[in-house]
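Every protein chain except one is present and positioned as in the full complex.
For clarity, chains are labelled A and B in written order, and residue numbers in each chain start from 1.
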Amino acid sequence: MHLDHHHDGPAAVSADAHRPNGSRRALRIGLGGPVGSGKTATVAALCRALRDELSLAVVTNDIYTREDAEFLLREAVLPPERITAVETGACPHTAIRDDISANLEAVEDLEDEVGPLDLVLVESGGDNLTATFSKGLVDAQIFVIDVAGGDDIPRKGGPGVTTADLLVVNKTDLAPYVGSDLARMAADAKAQRAELPVVFQSLRTEAGVTDVAAWVRAQLAAWTA
Amino acid sequence: MSGGVQATARILARDDGRGGTSLPVLEGDGPLALRRTRGRGAEARVMLVGAMSGPLGGDHFTVEAAVEEGARLHVGSAAATIALPGQAKGEARYDVRLTVADGGELRWLPEQLISANGSELYVSTHVDVGAYGRLVLREEQVLGRVAEEPGRLSSRLVLRVGGRTVLDQELACGPGAPGGWDGPAVLAGHRAVGQLVVVRPEFAADPAASRVLGDGAVVMPLAGPAALVSAVAPDALRLRKLLDDALTSLG
Partner (left out) sequence: MSRAALLVLADGRFPAGGHAHSGGAEAAVKAGRITGASSLEEFCRGRLHTAGLVSASLAAAAVLGVNPMELDAAADARTPSPALRVAARKLGRQLMRAARATWPSVELDALAREFPKGAHQPVVLGVTARVAGLDAVDAAHCAAYESVSGPASATVRLLSLDPFDATAVLARLAPELDRVADQAVEAAGRVVDHGVDALPSASAPLLEIGAELHAAWPVRLFAS
């Protein structure tokens, strides 16, 4: 038997706020939500909005390995060494919630290789309404839904809609075309989430991600305080 | 193991000091006959000539070749080696022991080993290459003669470079081999399987690139200054083509 509780090696506890060298690690924000709701577009817009003021990196969790990472690379929102794809074995929710080890490796490798970093965005693969991030992986999470997915999603609730630190309702520009009632979505979200914030956005304009970026800045200020 | 033939052949290749390679030892034995043939440039060339077909059950053949510093040796064989069932009980053994000193070069390119129905053969190949030695080694196993079930064949290939083991692999196939040997993870009905090992000091700084050469063959850089080409094919002819192409692709 070799049971012993002495700990002086690299951090083994996933949520540790410090890196092995004692420095404070980057804030990690997860972005989850159903397929096609605009997670990758939101990540791209956030990178463009924040990359001049923060040291940023992105981890993607694709269903098909590298699709989202390659979109971000093509869009050149960050230098390629700041974007890592994690393979999820056809189970993206497992990689962000039940077995976060591959994502933790990816986040730490980014900090080692391109750090120091202020912020790491961890994007989940498009999954279902119940997929949320483990607190061992991220410090805060954004759940992205869109108006075209049905304006009853906020009413239906589910862990993502109900508990995410920020709920983003995306593609508001499409609401008139798909017959979604934004006021009703806002009221339903309020009922599900009480005081937790909700942002309605359309990324068709440059200013589209402003509110989400402001929320991220506030999270970061709280993290580094 | 009794009643079989015990035979050992030995080759020693030495830099002759005049830009060539001499063979101070070239000893065949019984069924293992050796012939020196015309070499090219600094390289001495030796042909293994099977005076009898072999190895049969109970036989134990050993071939040893040592290449000294600055010497260059090429060893081929006149024909495929066929493992056959014998009168004597038990398996046959074929051991190959090769050493290549720093600055030496060995090209070990024998013909195929064919595992005939009813035979039982254990082949072991151990190669020790100095950190600055060079090697090209080919092994091809053919499972059964044409339209014949194979015998039991086990082969182990161990490669050390500069004293470190960089490759150790065994392959077991035929009746009595551990389950799944002909299934989708191992051979999946392929009847020819081959390895090409290339050791070059340059690979230490600049390893061979991983490369896919088709559905049945890949080039793999090993954890050391060496590369392995692993290939499977439906028959010996197509296997040889894959390995020849692989060697060409390594330059």
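Heads up, the rule we're going with is that a contact is a pair of C-beta atoms (placed from the backbone, for glycine too) under 8 Å apart; a residue touches a chain by one contact, two chains touch by 3 or more.
Everything numeric in this text was worked out from a predicted model, so none of it was measured.
Peer 1: Tell me the shown chains the invisible chain touches, ordered by label.
Peer 2: When the full complex is considered, the omitted chain touches A, B.
Peer 1: Going by the contact rule already stated, which one of B:Val96, B:Leu113, B:Leu228 or B:Ala246 would touch the omitted chain in the full complex?
Peer 2: B:Leu228
Peer 1: One chain is left out of this view; which of B:Leu26, B:Ala88, B:Ala172 or B:Leu250 touches it in the full complex?
Peer 2: Here the residue in touch with the unshown chain is B:Ala172.
Peer 1: Which of A:Ala26, A:Leu56, A:Val77 or A:Leu104 sits in contact with the chain that's absent?
Peer 2: Checking each option in A:Ala26, A:Leu56, A:Val77 or A:Leu104, the one touching the absent chain turns out to be A:Leu104.
Peer 1: Among A:Leu54, A:Leu73 or A:Cys91, which residue is in touch with the absent chain?
Peer 2: Selected residue, touching the omitted chain: A:Cys91.
Peer 1: Sort through B:Trp108, B:Tyr122 or B:Trp181 and give me the one touching the missing partner chain.
Peer 2: Considering the complete complex, B:Trp181 is the one touching the chain left out.
Peer 1: Footprint of the hidden chain on chain B, which residues?
Peer 2: Residues 156, 158, 164-172, 178-181, 183-188, 190, 193, 210, 212, 215-218, 220-223, 228, 230-232 of chain B touch the chain absent from view.
Peer 1: Can you list where chain A touches the absent chain?
Peer 2: Residues of chain A in contact with the hidden chain: 1-10, 12-14, 63-67, 86-91, 94-95, 98-102, 104-105.
In the analysis below, only the chains that are shown with their structure count from here on.
Peer 1: Between chain A and chain B, what distance separates the C-alpha centroids? Give it in angstrom.
Peer 2: From the centre of chain A to the centre of chain B is 54 Å.
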